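A single protein chain has been omitted; all remaining protein chains appear in their positions.
As written, the chains take the letters A and B, and residue 1 is the first residue of each chain.
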Amino acid sequence: MLSVPCPWCGPRDETEFSYGGQAHVAHPAEPDALSDHEWSDYLFVRDNPRGPFAERWCHSAGCRRWFNAVRDTVTHSFLAVYRIGDPVPEIS
Amino acid sequence: MTAAPDGAPQEHPSWLWRNPDPKPSYDVVIIGAGGHGLATAYYLAAEHGITNVAVVERGWLAGGNMARNTTIIRSNYLWDASAGIYEHSLKLWEGLAEALDYDILFSQRGVLNLAHTLQDVREGIRRVNANRLNGIDAEWLDPQQVADVCPIVDISPDTRYPVLGATYQPRGGIAKHDHVAWAFARAADAMGVDLVQNCEVTGIDVDRGRVAGLRTSRGPITAGKVALCAAGHSSVLAGMAGLRLPIQSHPLQALVSELLEPVHPCVVMSNAVHVYVSQAHKGELVMGAGVDAYISYAQRGSVHTIERQMSAALELFPIFARAHVLRTWAGIVDVSPDASPILGLTPVEHLYINCGWGTGGFKATPGAGSVYAHTIASDAPHPLNAPFSLERFTTGALVDEHGAAAVAH
Partner (left out) sequence: MTAVSARTGMTLRLEPQPGEVIDRNRPLEFTWNGQRFPAYHGDTIVSALAACGERIFSRSFKYHRPRGLLSASFLDPGCTVQVGDEPNVRGAHRRVEPGMVVSAQNVWPSLRYDVKSVNQVVGRFLTAGFYYKTFIKPQRLWPAYERVLRRFSSGGVVAKDSAHGYYDKRYAHPDVVVAGGGPAGMAAAVAAAEAGAAVLLVEEEYELGGHLRWGDAGQLEALRELRAAVAAAPGVEVMTNSVVNGRYDGNWLGIVQRNLPHVVERLVKARAKTLVVAPGLIERPYVFEGNDLPGVMLSTGVRRLVNLHAVKPGQRAVVLSANPEGDAAIDDLARAGVEVAKVVDGRRGPTIQRATGSRGVQAVECADGTVVDCDLLVTAVGWTAPTALLNMAGDRPVYSERAARFLPSLLPDDVLVAGGIAGDGPLEQLTEHARAVGREAAGRAAETARSLCAGIPQIAERRAGPPDPEPAVALPELPVEDHPALFFSGTRGFVDFSEDVTAKDLIAAAEEGYDSIELVKRYTTVTMGPSQGKLETVNAVAVLAAATGRTIAETGTTVWRPPYAPITLGALAGRIFEPVRHSPMQPWHEAAGATPLVAGAWIRPDSYGDPAGEVRAVRSGVGIIDVTPLGKFDLRGPDVPELLNQLYVNKWSRLDVGSVRYGVMCAEDGVVLDDGVTGRLAEDRYILTATSSGAATVQEWIESWLQTERPDWRIHVTPVTTAYASINVAGPRSRELLGRLVEDVDLANEAFPYMRVRVGRIAGVDGCFMWRIGFTGELSYELHVPASHGLRVWEALLERGADLGVRPFGVEAQRILRLEKGHFIVGQDTDGLTQAYGAGLGWAVKLDKPDFAGRTELVWQSRRDDYFRLVGLQPVDGSVVPPEASQIVLGRGIAGRITSSRMSPTLGRSICLGFVAPSLTGPGTQVTVRLPDGGEVAATVMPQHAHFDPEGTRQRG
């Protein structure tokens, strides 16, 4: 059971959250300009790293806010939590 | 015991496989000595005469998902493409012990997929109808027929998840996962395939768009062809060759109970409530849970996933309330966007990919191995795996098996 550090409510059990997958995958500003491969990448391909991963969470049974987090996919520890729209923090 | 077998079984051989150091060069190197990797090596040697092959494995033989799955075998998938490859696999299962000369405890005890909602019923019937057109033994059972097949399922209508019916595949069943791996390993080794354990791949060399070799913890290996077969670790390996794959790695948990007298005659699965249950020969219940939501390489999941699964399982099987869970564990499954595997060529020449089986790779072990071997040997997909190309995510020809495969095996 992860303890997810909601930036608005504090750490809460994972069961209160829904998972949003990779962060910083914005809907393309000009979808028409994309090639088939670029569009397919946007639609289907996500990073799947072993280690730190910037991902989205929504505190769906709490404040219902989306936020970003960097979590290590091996240790499961949260290395950073930050607002949507902010850049990925440097992880030392 | 009534009928004693005619003649005592032969003693076990003195060794099952060699434990070689890697040679500097191979025609084909398969990365990952799980069930699929070992089966691929076997079929490369047995059907294509390619024996200058190494299977390199980071840990020990079949110690990843092969050691962690719930061993369910069936072929009743919805789409023609899926039915083709899984039924091919099931047919191979039916002759596998004989072909490999090794007992795999394959037990065709039948698989039930329960329906709990009208939507489940429609999807189940659709699948049964499609299966029958594809020559797969599939039946639709009403609740009473479900109880006839599996008397311990609670079919009373006042449960939270009432049983409205089930699809039934009598030829489905279970096998002993470790034995399957060892059977393929032994047979491949006997034909000259090198099974190299404790050999972690640290890099894949690509030269002008073509794979050249590997760097490993046991030294560099040049390879004419490289075949990825690493399930949850596929993204990391593909990344070494500059590829991004449309898969995500998630924990999938399972558990076994303590031993019980035989009480559960078949395999029961229920996608809607994330449960699958069988009873192994020895007497333990083997149960699988749903996939944890987050990406993970940790081989551990969260307990609430198991709690939710048990809650649903006991609604179906109140008889098991007092059984004890002995051990839980997790594997890392590689989930694709359409819940179907990716099996074929890659943009890198002579680099092949087999991944994305999600929760259901075990049942495909011989089938995937045989068509993957064909793909590697002829540098072109077999008709059965052609629909499962990496390209389909660009062309849009998806094979959506969420209904048949999303959770359960």
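Definition applied: a contact is a pair of C-beta atoms (placed from the backbone, for glycine too) under 8 Å apart; a residue touches a chain by one contact, two chains touch by 3 or more.
Values in this document were obtained by computation on a predicted structure and should not be read as measured data.
The residue from B:Glu47, B:Asp148, B:Glu200 or B:Glu307 that touches the chain not shown here is B:Glu307.
Across the entire complex, the residue among B:Ile31, B:Leu44, B:Leu61 or B:Ile295 in touch with the chain not shown is B:Leu61.
Considering the full assembly, B:Asp101 is the residue among B:Asp101, B:Asp148, B:Asp207 or B:Asp379 that touches the omitted chain. Checked against the full complex, the candidates B:Asp27, B:Asp205 or B:Asp400 give a single residue touching the omitted chain, namely B:Asp400.
For chain A, the residues in touch with the chain missing from this view are 1-3, 5, 7, 9-11, 13, 18, 20, 26-27, 31-32, 34, 39, 42-43, 56, 58, 60, 64-66, 75-77, 84-85.
In the full complex, chain B touches the hidden chain at residues 1-5, 8-19, 59-61, 63, 67, 80, 97-98, 101-105, 107, 116-119, 122-126, 128-130, 132-133, 140, 151-152, 160, 162, 178-179, 182, 197, 257-263, 281-284, 300, 302-303, 306-307, 310-311, 313-315, 318-329, 338, 396, 398, 400, 402-403.
The working rule: only the chains that are shown with their structure count from here on.
Between the Cα centres of chain A and chain B there is a gap of 29 Å.
Residues of chain B that touch chain A in their complex: 233, 235-236, 244-249, 293-298, 302-304, 337, 393-394.
Against chain B, in their complex, chain A makes its touches with residues 1-2, 13-15, 18-19, 21, 36-37, 40-41, 43-50, 53, 55, 71, 73-76.
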